[in-house]
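Shown here: the complex without one of its protein chains, the others still in place.
What follows is chain A.
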Amino acid sequence: MPDTLTHPTVTAVTLDLTINGRRQRVQADPGARLLDVLRDGLMLTGAKEGCGAGECGTCSVFVDGKLIKSCLMPAAKAQGAEVETVEGLARTGDLTAVQKAFHKTGASQCGYCIPGMVMAATATLRDNPDADIEEIKERMGGNICRCTGYSKIFEAVEIARDVIAGRLPHTALDPEAVGNSFIGHNTRRLDAPSKVTGRLRYAGDMVMPGMLHMQVLRSPHAHAKIVSIDTTEAEAYPGVHCVLTCDDVPGEDGFGVFVEDQPVMARDKVRHVGEAVAAVAADSVRTAREAMALIRVEYDELPGLFDPEDALKSGAPVIHDYAADNVVKHIPVRKGDIAAGFSAADVILEESFSTQQVEHAYLEPEAGLAYVDHDGVVTVVSPSQNITHHRHMLSHIIAKPINKVRFIMSPVGGGFGGKEDMIYQGMLALAAMKTRRPVKLVFTREESFVASAKRHPSRTRCRMGLTKAGRITAVEFEMLSDGGAYGMSSEGVMRKAAILSCGPYEIENLKVDTKVVYTNNTPSGAFRTFGGMQAQFATESMMDMAAERLGMDPFEIRRVNMMRAGSLTHTQQKLASAAIDRVLDAAEGASGWEKGAPSVRGESRGDLDGPGTRRPCTLGARVRETATDRFRP
């Protein structure tokens, strides 16, 4: 039994369980959850820990035939129970109908939610083999997918239901014929079987002999000087193998995608709540947490910056010495002559837009495993979205030649840009070097929220001049983004925001400025669209408002301005082809748009509530059914 399961000071409980049909006796900590016993004690890592609070469903298992969330069940409660995990479904090796259907429809993307989804789908069809789509959705409501693959998942459950009931032949689960070309055909995902069976191991599922567990002490302050860090008591705590601070960094301490402004652990000061200050590697997670509580950090709080506009004011607190003006990056784009453009305009619109911070909330919290191999190669296994760059940065940080640094990319349980920054791999490498043991770190969901980068909150001011015919004559576009405490991917995000700023429209005169500043908020970083979303929100809203002002159809005003083959982009690249015309046609058709200006026409609109409109959430299919069945005379 691994030492992670029981803590030296407590008496283990002995659990007799039937797991996937086999009698098992397990020793567990009396406070352990069923999820811990399955994963750490029995190596059944198909059940995942996505949130640890019952919110996500990655840990769903059957206990005595009932599907439950194993992160919410004390293991001791399951004493004597029959437990069935995702590994128990396809025991003979052949996938179940549900698993095959998931494979068929391509229902697995990152795969991290998939074992739980397969379990929830299985439970749904076991409880009601005839469940209709509404009931399927409702019964699976406790399982969350962040790659937004719900449609394919529901499609899979309906196919499985019909195959099981004999309404569809078994061949409905076979792959579709591809013929000579993959283009235009559904192709099967090669990794789907490993995901639907729970066999795929993500970084948090991996173990190595002698492996230690890391926990990270994080800053409670947004901006503070570190006066002192006393690790003596933590170092002396039984079961602790090392305590790390920035003093343990042998090389040049700094990482970042564009500017290497972030130390592996806070150096001299902390710049945001949740910043890593020290780390402990110990025999168990619990020991590491107990030792962490013994580290004494003395802080001297500094005035903080929480609004990007304040960051630009003179006399504002300086967050990084190298950037006295707090500006991380300013990207200007100029084309034509905006003064002339605006004077040629019949109407000028001006509006401000803001977007908020967003967390990626990939279901796999950050996790990694590092070790030093027999050749002295420092190896880090993690779901990094940027391993080559991480490898180069780490070689400077640990002062080793590049051939002594290795990064292995583990399956990414959702990233969406959020796993591009090297926020924990450095600590793992240092701990492995210091202890000469494999070291693993798995973030809690809460830790992932406070420590990982977010989507840039933005404020945009846009001024647009147009002729009466709807042709744009000039645009002035200014975006200020909150970069948070570190640079991370901010520069790239600003570049993309600037390049895409005015949308797929050909504009002869424009002046674009995107700027990102440091604050003491959680750092902003890469997030799907990489700045495009914030800019498009402003520009597309402007297009709709312009249509309204000019009494034009919103599709029409876009067609008047759209880029075509031969157009010059905002950065003056000549396009060989453009597809926006077809995109507009398709969107117009699919939405059933009623032609005309977008002015509110209320209930008189003919395109409201048509086919394909999503009904509002209503009460459960089952409530209605029971009531009707029961009261039927």
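In this text, a residue touches a chain if its C-beta (ideal position, glycine included) is under 8 Å from a C-beta of that chain, and two chains touch if they have at least 3 such contacts; residues count from 1.
The definition used in the following text is that contacts and distances are computed from a predicted model.
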Under which of the names "Carnitine transport ATP-binding protein OpuCA", "Molybdopterin dehydrogenase", "Glutamate synthase" or "Cytochrome c domain-containing protein" is the non-displayed chain listed in UniProt? "Molybdopterin dehydrogenase"
Thinking of the whole complex, not just what is shown, which of A:142, A:336 or A:411 touches the missing chain? A:142
Tell me which of A:54, A:106 or A:336 is the one touching the absent chain. A:54
Quick one: which of A:72, A:312 or A:533 touches the chain that's been left out? A:72
Could you list which residues of chain A touch the chain missing from the display? 7, 10-11, 13, 29-31, 33, 52-55, 57, 60, 66-69, 71-74, 76-77, 79, 120, 123, 138-139, 141-142, 144, 285-286, 289, 293, 444, 446-447, 617, 619-620, 622-623, 626-628, 630-633
